[in-house]
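What you see is the complex with one protein chain gone and the rest in place.
Note that the chains take the letters A, B and C in the order they are written out, and that residue 1 is the start of every chain.
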Amino acid sequence: MINKEVKNAEEAIQDIPNGATLMFGGFGLCGIPENAISALVKKGITGLTCISNNAGVDDFGIGLMLKKHQVKKMISSYVGENAEFERQLLSGELAVDLIPQGTLAERIRAGGAGIPAFFTPAGYGTEVADGKEVREFNGKHYLLETGLTADYALVKAWRGDTSGNLIFKGTARNFNPIMAAAGKITIAEVEELVAPGELDPNMIHTPGIYVQRIFQGNNYEKRIEQRTTQLA
Amino acid sequence: MINKEVKNAEEAIQDIPNGATLMFGGFGLCGIPENAISALVKKGITGLTCISNNAGVDDFGIGLMLKKHQVKKMISSYVGENAEFERQLLSGELAVDLIPQGTLAERIRAGGAGIPAFFTPAGYGTEVADGKEVREFNGKHYLLETGLTADYALVKAWRGDTSGNLIFKGTARNFNPIMAAAGKITIAEVEELVAPGELDPNMIHTPGIYVQRIFQGNNYEKRIEQRTTQLA
Amino acid sequence: MALDKYGIAKRIAQEIEDGSYINLGIGIPTLVANFIPDHISVVLQSENGMLGIGPFPEEDQVDADLINAGKQTITTSKGSSLFHSAESFAMIRGGHVDLTILGAMEVSENGDIANWKIPGKMVKGMGGAMDLVASADNIIVAMQHKSRSGDSKLLKECSLPITGLRCVTKIVTDLAVIKVLPEGGFELVERAPGVSEEEIIKATAGRLIVKGNIPEMKI
Partner (left out) sequence: MALDKYGIAKRIAQEIEDGSYINLGIGIPTLVANFIPDHISVVLQSENGMLGIGPFPEEDQVDADLINAGKQTITTSKGSSLFHSAESFAMIRGGHVDLTILGAMEVSENGDIANWKIPGKMVKGMGGAMDLVASADNIIVAMQHKSRSGDSKLLKECSLPITGLRCVTKIVTDLAVIKVLPEGGFELVERAPGVSEEEIIKATAGRLIVKGNIPEMKI
């Protein structure tokens, strides 16, 4: 097996240059690569294009990078919960591409799978369709959408082995596996890193072939946005 | 949870009519729905269009249906290992559509995922491209291929629960999960059927939403085509 | 009397058929889950990657790795499954989800829906709404009949940017249950308890079809 372990987030991200296109796994704050984000904030690179379903909150997740003006453009499906984001957007400092969530997911999946373009019904008849090819199949209208890749994909898994195999937990899976496949360089951080052979081959969510660097992260905060419990 | 258990293969397939389009999971003889095939042979319906990576061997798998002249057309990527198949093909009794394996897999995945068409590089410049739209993306040529669905998908899993969740074993997974999603009615047979809650939600390969009927099969032969072992 | 949000959710719960897979949007739709009768088996889909949403967790069950599309902490239930976002929308786009219930700002009499953008206001994004409305065959909208400023939200044509065309099949509001006819037009099906036909007619800007005696909802 091929050993892809690196020491930590700093080492994993050390060659990411200004102006890179990055994908970040996560849905809201669930399943985000916390360690890689911290290291990117510390490194201070700028002019980044970030592909992420959401943009974090003011003081956590990608919000931390926004605060330091590292992000030039966000490609997302929903960007609420973030005042600084709104300020930069309105002032013109930040560009945003809003994409229907399913189209975003499928474009990323296509990018990793070598599919340059596909047809999807989402957004037909809306402003999302502006400038896009429309075609009818079996009486229904579809838009042509293209595959998305990134220079680096930053993903977070629950467990992983040093050959890059990943297992996710709960709904922290979300965009992580498809982004892992769509990154030219994919950097995975895991809560627990084990030796090859310790994970059941039948139960791997992301095969190691998609992962170029892996490390065991630490101090996961796993912040909850809407802590909701049974009424007592 | 929704209970989808049926008694056996006969009950599961009882409404499949002559002329139906069926998908069969499996790669070679690995992971094929043995019980459903037996029941189809017994039922004797004819005029079937069968979508399956391979066509079985003379006396096992889909070969059994070919012998009884139940199949009108095969849609496959490779159909060797079958003399009766060859005879029917040459005599004009049987029609065959040969599709590159990755295109077949992706067309099935697209069918289940509501993607009516996508571009793929496989087959560009070959006779597979005849009559298909060709388009260039980033200097490379691609063919437009359409999604595939079936009236019924017949799949085989290792374990399943009565709400339709499936877990496959080894390389017996192959086309089964994508066909499960592409069948209008999906019939799953499993080696072990358990109650909902007994399978780890994090380790499900096919979510129950794709499966309409499920039963525990019996007498699995699991024939091996190329038994290969270490030299003693 | 006009229904409150719980009343709307209760009435929608009556639309739910045994054995169906359902995607519930944020807001009133999420409340619907509380009113599904025990004898009915349904599975709730969460577009961030889960089938079989269980009840909210007890305090000691809270797991940051298990949330719904509204980012609330949830639990699994027996028979749940987890998957990634592309699989989740493959499920939605492929027509495997039987029923979608979501909120709206406006619905037009031919079933167009607008629920993601108000010109001049900060746009937060459409999330999964455009995929849901472009994919589902059966879409029920849960909303107030009129906006806070008193304007009808059931219009001849949507004035706000569209989320999807010709997709809404039924609307349940604080005042009424309304079917969107395939050929266009709002058909009044039920009145909220104590709400008159006249009141509903007055609150509906699009073409409202009222045939015979309109019964009151039973909730």
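One rule holds for everything that comes next: a contact is a pair of C-beta atoms (placed from the backbone, for glycine too) under 8 Å apart; a residue touches a chain by one contact, two chains touch by 3 or more.
All figures in this text were calculated on a predicted structure; none of them were measured in a lab.
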Worksheet item: Which of the chains on display does the removed chain touch in the whole complex?
Response: A, B
Worksheet, complete the sentence: Of A:Ala83, A:Val134 or A:Ile209, the residue touching the omitted chain is A:Ile209
Response to the item:
Out of A:Ile32, A:Met65 or A:Ile115, the sole contact with the unshown chain comes from A:Ile115
Fill in: Hidden-chain contact residue, picked from the options B:Pro33, B:Gly56 or B:Gly123
B:Gly123
Practice prompt. May I ask you to list the residues on chain A that touch the chain which is not drawn?
Written response: 1-3, 109, 111-115, 161, 163, 165, 181, 195-197, 201-202, 204, 207-210
Response to the item:
chain B positions in touch with the non-displayed chain are 27-31, 53, 76-80, 86, 89-90, 98, 100-106, 108-109, 120-128, 158, 168-178, 205, 222-230
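Here, only the chains that are shown with their structure count from here on.
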Practice prompt. With chain centres taken as the means of their Cα atoms, state the distance from chain B to chain C in Å.
Written response: 36
Response to the item:
The distance between the C-alpha centres of chain A and chain B, rounded to whole Å, is 33
Worksheet item: Just curious, how far off is chain C from chain A if you go by their C-alpha centres, in Å?
Response: 29
Worksheet item: Listing for chain B: what residues touch at least two other chains?
Response: 113-115, 202
Practice prompt. Find every residue in chain C that makes contact with two or more other chains and list them.
Written response: 50, 76, 82-83, 89-90, 92-93, 135
